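Take a look at the structure below.
Complex shown without one protein chain; remaining protein chains in place.
All chains are identified by letter, namely A, B and C, in their written order; residue positions are counted from 1 within each chain.
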Amino acid sequence: MSPVRSEPAEIVTEMSGVNPRKCMRCGKCSATCPSFSKIDIPPHRFVMMVENGEIEALLSSQLLWKCLSCFACVERCPRGVEPSKLVEAVRLLQIRGQGKNYRTPDDVPQFVEADEEIPQQLITSTLRKYSK
Amino acid sequence: MLKIGVFVCWCGSNIAGTVDVKAVVEAVKAEPGVVFSTDYQYMCSEGGQSAIRQAIKEYELGGVVICACSPRMHETTFRKAAEAAGLNPYMVEIANIREHCSWIHKDKEEATEKAVVLCRAAIAKLNLNKPLFPGESGVVKRALVIGGGIAGIQTALDIADAGYEVDIVEKSPTIGGRMAQLDKTFPTLDCAACILTPKMVEAAAHEKIRLFTYSEVEEVSGYVGSFRVKIRQKARSVNRELCNGCGECIVKCPSKTASNAFDEGLSKRSAIYIPFAQAVPNLPVIDREACLRFQTGKCGLCEIACSAKAIDYEQEDETITEEYGAIVLATGYRPMSLDRYDEFQYSQSPDVLTSLEFERILNASGPTGGSLLRLSNGEKPKSIVFIQCVGSRSDDGCGKSYCSKICCMYTAKQAMLVKDKYPDIDVTVFYIDVRTPGKNFDEFYRRAAEAYGVRYVKGMVGKVAEWKGRLQVQAVDLLEDKQLLIDADMVVLAAAIEPDPGARKIGAMLAVNMDQNDFFTEAHPKLRPVESPTAGVFLSGMCQGPKDIPETVAQAGAAAVKVLGLLSKDKLVGNPCVAISDETLCNGCSSCEALCPYDAITFEEKQVMVQGRRETRRVAMVNETMCQGCGACTVACPSGAMDLKGFTNRQIMAEVDAICR
Amino acid sequence: MPMSTESQVQANAPAKAPTNAPANAPANTLINTPGNEEKDGKAFRPLIVSFCCNWCSYAGADLAGSSRLTYPADVKIIRVPCSCRINPLFILRAFQRGADGVIVNGCHPGDCHYSTGNFYTRRRMALLFSMLDFLGIEKERTRVEWVSAAEGARFASVMREFVEQIRRLGENKKLGDIRCKE
Partner (left out) sequence: MSFHYYPGCTLKTKAKDLDECARKSAEALGVPLIEWEEWQCCGTVYPQAQDEIATRLAAIRALDEARRNGSDLLTICSACHHVMKRINRDMQTNEDIRTKANNYLALDTPYTGQTRVVHYLEMLRDTVGFDELRKRVLYPLTGRRIGAYYGCMLLRPSKEMQFDDPENPSIMEDFLEAIGAEPVRYPYRNECCGGYVALEEAALVGELCGKVLDSARQKGAEALITACPLCRYNLRKNGSKQDMPVYYFSELLAEALGVNRTNTEPVRLEK
């Protein structure tokens, strides 16, 4: 990586390998998103905001924590934009910051106590998604 | 030495803005042979051309170099100007300093330098040019139209009305094409059959038109003015002279389970069938795959039923070879397969249809007799959702990159037809953009929304799922940023259109290129939109690109005019840039003969003078009418005997040298 | 681009990674690019001959022009009826006269205006390119590309990329005939 710190939007497009300009604003990602009822910024708007460089606002978006990584938006996007990759890049941008983890290993005992049937996979993925 | 004049065009500011034309004029003055050089605002204008003519006479020029736009643009213009001044037109060379220089470079110094180099290369080549004289060939006064849809029918009618013979080759058993399947047409809501069938009948009855239905083009040879085409007429198993079209055979046919392509597979038909009531010719055909007689040997009811004794199980395919002066491609389109778009449940629910299937449902001759019914349960729908842009405008590897152009309008039409008949049905259209450029088009779309209450929602549908006997449509409203769940009874998908897959084979036979989407390419995207790059082959209708019926008919007429222009000539002037063999160098190896794609090279035993001695040798001879001038033979020739007029080895070498100086 | 894939595949194959290389070292860094040093205060400008067939690539180049898509002025185009008109000797001649790179452009395979011309080109150039190493000239100085009449953007990007490739290779010193120098 170059020593010069790039703009956040550039970092996001580079990390994700996604070109948000390919988006034609059809909204199919938002139409298909299973978390839609729980999010503040719908995926199509998320893509637009990356394109417009509004990363700051995205860092506090609920979508970062409610995206299921189900890849329905990736699969169904007619333009091959891959919105979930942008969400992941912004999420990483957030949790890579010091003390910005959304969940930490300290949270694990409470989960397991609540329900001992919880599969390992669930805890691992939560930590992988929500902490660095 | 050849006296050369150099003319540098400004092209307004197109060239002069980036290239210092005066500097170019000065720089080339010292080039070998150049006796005159000048610049002019617009060389292609009458003033520019007359300047060329004048200079040729005044300075007794033997050749001219024009530094201007691409030779693909104005080579012919300048050749004509030179010819008018008594020069052989092939003593003109063009240096392309616009498309290949001024338009792509920004730095004036750099562009000027390059323009000088390009001009020098042209001068170097011109110094080796020889006057060339094209040969002549005759024109067969008959045209072939491949495809019998509205595009092909209209082209054929226009040519025939001008007094020339036309043959239509159509692969299906009837002419009419896609338009015959439609119910109404936008933006006037004319009944498609009412305006199409008279044209079909007119074509069939026209004394100058011959129809080859259920036929395919098998082989094409020859060139503009005289194509030889082999047409295979598939066996209908019905004698067309004897059949009176009574239809009794169809009634009696016991095999009634074949998929009916005219209804897009939504209904069944018998093994012996006429595609639809107004088919032309009104002549049945036996689908041998479905016929019990052909599959099991045990039937023959149609033969018994036929009082005209027209059924002929022994009938075989016939091949006809015919000559044509011009060929028109009108191979049409089809809706693309939606196998890869099953998020809309197309292959999982009978109530999810393509627009063309829905068109059949709306049509009185369709599978439901024109009643709007759900195919799953035969009930009347309460709510219908239309989804636009399915497979169009895609960059996902399975769709089409282009806008299919007709979907916005036919969706508005279908929505309107539904609302007109059943105002109580909720109709929702999901769109990304509504594209309605065209006369009375936007008004039409607005009428659907305003007068008929069709609900237009900007946004796409993400998933369609069967839910409690209905279809749940999960979509987005982009203007409200809301996810919507709509219960629908039918979902209609505006599938992207694609060129008919049969076009590829025909294109290859005629050396007509296809673009990345398999549409035929035009000779020039703006200025020669109905001509293919192959001389004598023209394009009509959807095979060239998405277009609606009025545009198709307009293009069909344009293609006919081009054909008429060709057929009205008695002689065609050929391309003099053909291969030529130096018989004193030819060693008779046949390398060239083997790779010539046009069989233009033959070998002859010939008396040849070699170093003052007369010898009999086997030497290559080029047929100048058949040679198309590709030059493949020149490189293959081991002895260097073969060369290409207008692009000789020495000329190209001279260009290389001039550029690398 | 059957011609170029071979060399690209080789270039892309991961070299045995040095174990002490930092994990974030940029992949495929080009070291020692002889042509890049500045001469007389001016960066090296290669001389590139681009042969274009009349029906596809020349039209593609025209489209690049009318779409105002820029590529370096180092590229000079020679029009031939078909890429199969290009005698390998033309290419050698160009190198002999001091060209730094030669690119051959034709219609896409299967789309040749003369049906089969570009297939001949493909075979001929494969042979020529395999001999170039023997002549002491980097075969990366030559390339065959298929550019259709509709691919103006592609023509421009191929030219940009090729010029960049030749710039990295530097001046063609191997075959340049001193007798041809002025």
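Structural remarks
Following the convention adopted for this analysis, a contact is a pair of C-beta atoms (placed from the backbone, for glycine too) under 8 Å apart; a residue touches a chain by one contact, two chains touch by 3 or more.
These figures come from a predicted structure and were not determined experimentally.
Among A:His44, A:Arg79 or A:Lys129, the one in contact with the hidden chain is A:Lys129. In the complete assembly, the contact with the undisplayed chain comes from B:Gln348, out of B:Ser307, B:Gln348 or B:Gln516.
Across B:Glu248, B:Asp395, B:Glu466 or B:Asp657, the single residue that touches the chain missing here is B:Glu466. Among B:Gly297, B:Gly397, B:Pro437 or B:Gly612, only B:Gly397 touches the chain that is left out of the view. In the full complex, chain A touches the hidden chain at residues 14-17, 34-35, 37-38, 65-66, 68-72, 74-75, 82, 84-85, 88-89, 92, 111, 115, 117-122, 124-126, 128-129. One chain is missing from the display, and on chain B it is touched by residues 339-343, 345, 347-348, 397, 463-468.
As a convention for this text, only the chains that are shown with their structure count from here on.
Ranking all chains by how far their C-alpha centres lie from the centre of chain A, first place goes to B.
The mean-CA centres of chain B and chain C are about 32 angstrom from one another, to the nearest whole unit. Chain contacts: chain A has no residue touching two or more partner chains.
Chain contacts: chain C has no residue touching two or more partner chains. Within the complex formed with chain B, the residues of chain A that make contact are 22, 24-33, 36-37, 42, 44-45, 72, 75-80. Residue ranges on chain B touching chain C, taken from their complex, read 70-72, 96, 98-101, 103-107, 110-111, 113-114, 117-118, 121, 508, 511, 513-516, 521, 533-534, 577, 595, 597, 628-632, 634-636, 644, 647, 649, 652-653, 655-657, 659-661. Residues 47, 49, 55-56, 58-59, 61-62, 64-66, 68-71, 73, 76-82, 84-90, 93-94, 97-99, 107, 110-117, 120, 124, 148-150, 156, 180, 182 of chain C are the ones that touch chain B when the two sit in their complex.
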